[in-house]
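Below: one structure, written as structure tokens.
Removed from the display is one protein chain of the complex; every other protein chain stays in position.
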Amino acid sequence: MQIPPSIVDGITTGAIYALMALGYTLVYGVLRLINFAHSEVFMVGTFASLFTLHALGITKTPTGLAIVGVFILITVAAVAGSSIMAVLVERIAYRPLRKRNSSSLANLISAIGVSFFLQEVYALRYGRDLIPFPRILNKTVLFHIGLAEVRLDKVVVVVVALVMMFFLDRFVNGTRLGRGIRAVAQDSSTAVLMGVNIDRIVTLTFLLGGAMAGVAAMLYGMFYEVTQYNIGFVIGIKGFTAAVLGGIGNIRGALLGGFVLGLVETFGGAIFHAQWVDVVSFSVLVLVLLFRPTGILGESLQRAKA
Amino acid sequence: MSRVDLPKGETLLALNSVLVRFGGVVAVNQVSFEAKVGEILAVIGPNGAGKTTVFNTVTGVYTPTEGDISFGGRPLAGLKPHQITRLGLARTFQNIRLFPNMTVLENAMIGGDAASKSTVFGAMFKTPRQRREEAASRTSALEALEFVGLNAPLGREAAGLSYGDQRRLEIARALATKPQLILLDEPAAGMNPAEKVDLQKLIQKIRNSGVTVILIEHDMGLVMKISDRIVVLDFGKKIADGLPEEIRESPAVIEAYLGAEDAAS
Amino acid sequence: MSMSTSRISHSYRSAKVPIQKANDTMRQRWRGLPFPVRVLGYIVLIGVAMLLPAQSIGNIMAPQSDWPTILFYPIGSYILLALGLNVVVGLAGMLDLGYVAFFAIGGYTMAVLGVNYNWTFWEILPVGIAVAALSGVILGAPTLRLRGDYLAIVTLGFGEIIQRVVNNLSVTGGPTGISGIPHPPSVGSLSFLTYGVLDPRPYYYLEVVMIAIVIFFSIRLENSRVGRGWVALREDEDAAEIMGVPTFTFKIWAFAIGASVGGLSGVVYASKVIAITPENYPLLLSVLILVCVVLGGSGNRAGVILGAFLVAWLPERFRGLANYRILFFGAMLVIMMIFRPGGLLPARRRASEFAHGIGGGQPLGGEIQSGQFEEDEEGEK
Amino acid sequence: MQLLEIKDLEVFYGKIQALRGISVYVNSGEIVSLIGANGAGKTTTLKTISGLRKVHSGSITFKGEDITNMVGHKRVQLGLCQAPEGRGIFPGMTVVENLEMGAYTRKKSDADKVKEDFERVFSLFPRLNERRKQVAGTMSGGEQQMLAIGRALMASPELLLLDEPSMGLAPMLVSQIFDIIQEINRQGTTVLVVEQNATKALSISNRAYVLETGTVTRSADARELLEDDSIRKAYLGE
Partner (left out) sequence: MFKGKSRKVALPSFIAVSGLIAAACGSSTTSSSSGSATTAAPASLSIGFFGALTGPNAQLGINIDDGVKLAVSQYNQNAKVKVTLVNLDSQGDPAQAPQLAQKAISDKLVGLVGPAFSGESLVADPILEQGQIVNVTPSATNPALATKGWKYWHRIVGNDNAQGPAAAQFIVKKLGSTKVAVIDDASAYGKGIADIVRSTLPTLSATVATSQSIDPTAPDYSSTVNAIMASGATSVFYGGYYDAAGRLLKQLRDAGFTGQFVSDDGSLDPKLISTAGTSAVSNTYATCACGDVSTTAPGKAFTSAYQSMFSTAPGTYSAEGYDAANVILTAIKAGNTTSTAINSYLGSHSFNGITKTIQFSSTGDIKGGGIYVYQAQASSSTFSSLGLVSSLVG
């Protein structure tokens, strides 16, 4: 058994899943809509940080202060890329439908259309092969826990993710705009009565979800050092699963769901072998939903159910 | 599931210390009352007193946290709403809940279908039973529509009906299930005085046809005119239960609902 | 159970889409025709279906592909699958993102029983349908109580699990799949009933018959208590339950029927292609079939058939676009949903439901309309 | 001066006409009540004023400005705020957060005034002051109603719209709420109130409108209506 390595790796991948799950959860919380194009929002983020590295001419691992500078630049690029893409997706694929009172199915198909389109744009432009990232952070082993190596890059992934989640949580729970998001999520018509501009809140929600996906994309690029036109697909499904697992619409649920899914996957892989990982994690999801139909933490951002 | 058939005056529906709790909130608190075969029983009380929750609990939408409900002597615990309907207990909704894009006839037939047993195979192979049941369902739907006096075309979508006609259709849909007991949730809401008079006649006609009626209503004029008995709820508790004259005089009811000023005059 | 929204008070535009009206009157006229005329109409349709694989038609329809073959797959198979999924999505209003699982189950039933146990096609067909229906029930029973959004991820997961399982099990041949799947036995010496390797037309005819049967039964279902029940639970599940519709049972039935049509098409497909592998059953196929249903007009059989035809045929017709096919497809989906959210031929009922914003049956999104909200004139919740 | 004027307002829900040409006006400083049975169109009227419902025909003028087609959130900025039916508090937020939501549209430069309004709400509703940190969803119905009214006041509205403020409240609380409404009015806020408890509503109002199936059937001085036999019969349960 590889308990310590499974824990370390589960938390690391879980951190990225959690960041993705936040995007689904925020949008769901406010619009009751599953943003199936979120995977492509993530994908765009990875490309944005890669292009920044190319533009900076970075081919070798930077050292010293340069690391910090590079990190800030690629984070900004990824966050900008992803959040702009998220807002564009909302404007193009969702808002016109929302204005026309369309059904959820129409939204779903529209999202699928946007996903196809964006994937193909990137595939046609940059090919269908994996595109490598230069190494920007040495994978130095900091210390060992049993067989587990706690590496610098893993620590960075988890710490950055946690910091982002903390800020998001503070933003949503502690600022005026954050209150606006929660108000729309809990009772949108009353929010209008309080003077909340719903369209603006929706845009803000996609922006925030996109920003989280952007951070996830930057961390992914730094950690796995590759991207691809369809890189978002798997990570998107994982993020969505994590969001549902934790209780979609619930920010803290998304965090919990991400980490739980990460751990279920690494332990599932250790116990049942890698080929059964997805079967294990979906089974866990179904089991959780059977006993807690709205996920582990429930839908707390949601309007109260009668 | 056998339907209930009892002589007039027997207890048809009995609530025994029913308590319904949502999270920390007690919506219905130890409520007991009975409805007897052939009567019109009104349930009144301020908005939020738990009247609709009582209806929802009786029809199986909510499960009572404590207490029990029986219908014709048969306990309803563990039955799903559709099973309870099939026992002979139908209802309408406070805010009309027709199937808006189904036609008038289709809406009523949904009620008529409550007596049907055939499902998918019956439909696929048009078994004799399915044909028989389909015809029966259609008949009871048409009868119910005629009974309530709805004159709209059968092929008209429910959403296109006038408000009063929607109310009628909703009642027809419930009657098409051939109920022993019908629960009417604020049937007069949104009606003008002329429509209310028609409604009053309709409710009495329903009762006269042998169907017991339980009614939630705010229009006290209507309630006082047609009810045989009145149950008053306030804050989830039953505060009074009696004949209309008794209720009108009851200090507790005046305090909680009718308003102190009214009583003074 | 949520008892809060008054469905009838949803606002919607009273002006209906013009093509919708045309669609409606056509249907009414058709129904108004005397029985012999309608029979004649059906005979004409069957004749058209028989003549469809002709080379001269193929030259126009699919100059860069083999027309009879693509008539069988993807066109015919997509139509069959879309008709099945339509029962779940269009009629009962539930979202199923893992429909391909049932197609796979039918296919593997055909392959395993045909190759390992030497069963014949006609023996396997009912088994394949039954196994698929049963797995529909097994998937549905625990999960149908979940709300719509959750059903999406669970069905999606189910589709993935089935693919993983067939990829990992030895009885299904693992990733290599199963080859040497037997063809249906030929009937007499008629060329169009001789099931061999080379001629796709007998399979196409077989599929046409299956499509006709599925349409026949789905019309009967739709015009019965079950169909009424589906519409009712799609429009207001709680009210339906309270009016005596056994909503859970009817949902399970919808799932089982959809699954069995999926299984049926899986058996038919596998009996033609000789070899199947897990690659034949990607998640993308589930998505495409859902696109067929919604694009054509969820709930309207003619629309669904049209949608399936277009989704299957257009990529073959425009093979020349090669790499740009998916790009255009994606863009077209968005544009279609913006301008025709109810699909190309929206169902009469669904058209109004979409206008009401309740077309999905269960909430999956798009619930907040700018400046317009439901819930009115109500007291207690 | 007419603060709010509604002319020939027609509103549809789909094919159903909910309002059939309603005309109502509210003068500055008044308390006006809309009474009528459930389903008569009272709540729809308020929702339409707040911009939650699309107007089919007719007009709404507020402070001389035509707001018929203005989006909802801008009407709040203009000085129109509603405490919705069923209270509509944000159940997951604390009392203070709910109140802050009321002040959502107010600018940073307005911070001092907002602080004053907090104090004003807390002095009107001492219960809220005691429960600042409590999550609103866990409060009792009466407290929630107070919160809903207090929250609407935080927008510093010129016209306060109250939808069934007495709904589901114990009689004691009902009187208390109506006293507070009067107090709010005394402090200078115009009030338009929709009520089922017609007696109470009429007793604090200057004027009232009686709604029936989407039309105004009576409009008169509140006192006059209180003494009207037919009104008493229809709405006061006698």
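Some notes on this structure:
Letters are used for the chains, namely A, B, C and D, taken in the order the chains are written, and counting of residues starts over at 1 for each.
As a working rule, a contact is a pair of C-beta atoms (placed from the backbone, for glycine too) under 8 Å apart; a residue touches a chain by one contact, two chains touch by 3 or more.
Computed from a prediction, not measured in an experiment: that's the story for all the values here.
Partner chains of the missing chain, restricted to those shown and counted over the full complex, are A, C.
Of C:G47, C:P126, C:P142 or C:G196, it is C:G196 that touches the chain left out of the display.
Checked against the full complex, the candidates A:F71, A:F233, A:F259 or A:F282 give a single residue touching the omitted chain, namely A:F233. Contact with the undisplayed chain is limited, among A:S49, A:S102, A:T205 or A:T266, to A:T266. Residues of chain A in contact with the chain left out of this view: 2, 5-6, 9, 12-13, 127-130, 132, 135, 139, 141, 147, 149, 151, 153, 220, 224-226, 228, 230-231, 233-235, 265-270, 273-275, 277-278. In the full complex, chain C touches the omitted chain through residues 64-66, 68-70, 72-74, 167-168, 174-177, 179-180, 196-198, 200, 272-277, 279-280, 316, 319, 322-323, 325.
As a convention for this text, only the chains that are shown with their structure count from here on.
Taking the CA centroid of chain A as reference, the farthest chain centroid is that of B.
Each chain gets a centre from the mean of its Cα atoms; for chain A and chain B, those two points are 49 Å apart.
In chain C, the residues touching two or more other chains are 3, 8-12, 353, 356, 370-373, 376-381. Multi-chain contact residues of chain A, defined as those touching 2 or more other chains: 189, 192, 198.
Chain contact summary for the complex, chain D toward chain A: residues 50-52, 71-77, 81-82, 84, 88-93, 97, 100-102, 104-105, 137, 151-152, 155.
Contacts from chain C toward chain A in the complex involve residues 2-4, 11-12, 89, 95, 142-143, 145-150, 152-154, 156-158, 160-161, 164-165, 167-168, 287, 290-291, 294-295, 298, 323-324, 326-327, 329-334, 336-338, 341-342, 353-360, 362-373, 375, 381. Interface residues of chain D, counted against chain B in their complex, comprise 14-16, 37-41, 138, 141, 164, 166-171, 196-197, 199-200, 203, 212-213, 232-234, 236-238.
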